[in-house]
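Just one protein chain is left out here, and the rest sit where they should.
For chain A:
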Amino acid sequence: MAQVKQFVSGNEAVAIGARLACPQVITAYPITPQTVAMERLSEMVGEGTLQAQFILVESEHSALSAAMGASAFGSRTFTATSSQGLLYMAECLHYASGGRFPIVMMNANRSVALPWSIYGDHRDSLSLLDSGWLQVYVEDAQEALDMILQAYAIAENEQVLTPVMVNLDGFTVTHTYEPIRVPSQAAVDAFLPSFAPAIKMDLAKPLNMGFSSTPADNMAFKYQQHQGAEAARCVIDQVDRSFGEHFGRPYGGLMEAYRCDDAELILITLGSVSGTARRVVDALREQGEKVGLVKIRFMRPFPREEIAAVARNARAVGILDRDISFGYEGAVYTNVNSALAGNGQVPPTLNFIAGLGGRDIRKEDIETMFLRLASAADGRPFQRVEFIHLGVMTDD
């Protein structure tokens, strides 16, 4: 099918993806490094290549609140945020997922204050892992565009009806220019039908939405919400397969395993660092090392069976976290350990904290991680949580 090559930044790829999804209402509030995505969308609306109501709101809280109002009305909506803005709308995140509004939002991953930083890590979105949103992390601009389209198909599926957050590493992905292939509108229309929710505010049949419930009912609603997020496991695979058939780019669903078939040492990553890690795996494989990479794509729903299956024969598993839950460990590490333990697997697992506040993660850093994994696999003592490239051991 016709796909036009363009040289764009990650933010622009998101904007192009959003335009192709034809949202009826876009709510916008600027925050670095997300701003360019919203600037491009406003330009598209301004020049008439995107027919959408574009509302400039006064805060991120209002951005998501307005998106919920529009969604309740039966309109497809889009918004974007980052970092402090995501935290500012935290209340609305729970609201949107509890209300089962299939909103799609881009988040430019950025560190959170204090200290103030505009550079990237994953503490913003991972601290909201329990907000009920599906979370996908992309590696580059192409995946960003593609996942905006997939996100609507997932969120709006009647079994799911759950909002989706598409995460891009701030600057690393949002501001880096890459060649991407842009599908035609006709091809996207064939993949993604227009939004026609079964439940919405309707003049012929008025609805009271966003209600309160007594303790007798509340848990049943929360169970249904959980079922929606769990149902996304299958739907994500279906949507990815369908996307692959339409555009020739399947992503592997919840996660991607790279050279893991016979891997004894596996490193697990999230986001753009996966590209660097892939190159390190290639180099080590050339030296005969049995190493592999797991790129987690969805943190919710979490690929628990998939990770357990891939790590079945691993002698050590490393988890690279660009975040930390202070006083414990990285959020990805906790989730991976839970998946492995739940499957009765207990290989040594090592948590590498790296790239906080935009700090570079170099190839040498990833080689260091594999050295640590080899040492642990050989039965030597290891640090559970290690700040890489800092010289500090948290278990000291």
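The definition used in the following text is that a contact is a pair of C-beta atoms (placed from the backbone, for glycine too) under 8 Å apart; a residue touches a chain by one contact, two chains touch by 3 or more; residues count from 1.
Assume contacts and distances are computed from a predicted model.
Visitor: Assuming one chain is omitted from the figure, identify its UniProt name from "Antagonist of KipI", "Pyruvate synthase subunit beta", "Acetyl-CoA acetyltransferase" or "C4-dicarboxylate ABC transporter permease".
Guide: "Pyruvate synthase subunit beta"
Visitor: In the complete assembly, which of A:202, A:245, A:282 or A:378 touches the absent chain?
Guide: A:202
Visitor: Touching the absent chain in the whole complex: find that residue among A:30, A:74 or A:250.
Guide: A:74
Visitor: Please pick, from A:25, A:38, A:164 or A:281, the residue that touches the omitted chain in the full complex.
Guide: The single option touching the absent chain is A:25.
Visitor: Could you please point out the chain A residues that touch the chain left off the display?
Guide: 24-25, 27, 52-53, 55-59, 61-63, 65-75, 77, 91-92, 95, 201-203, 206-214, 217
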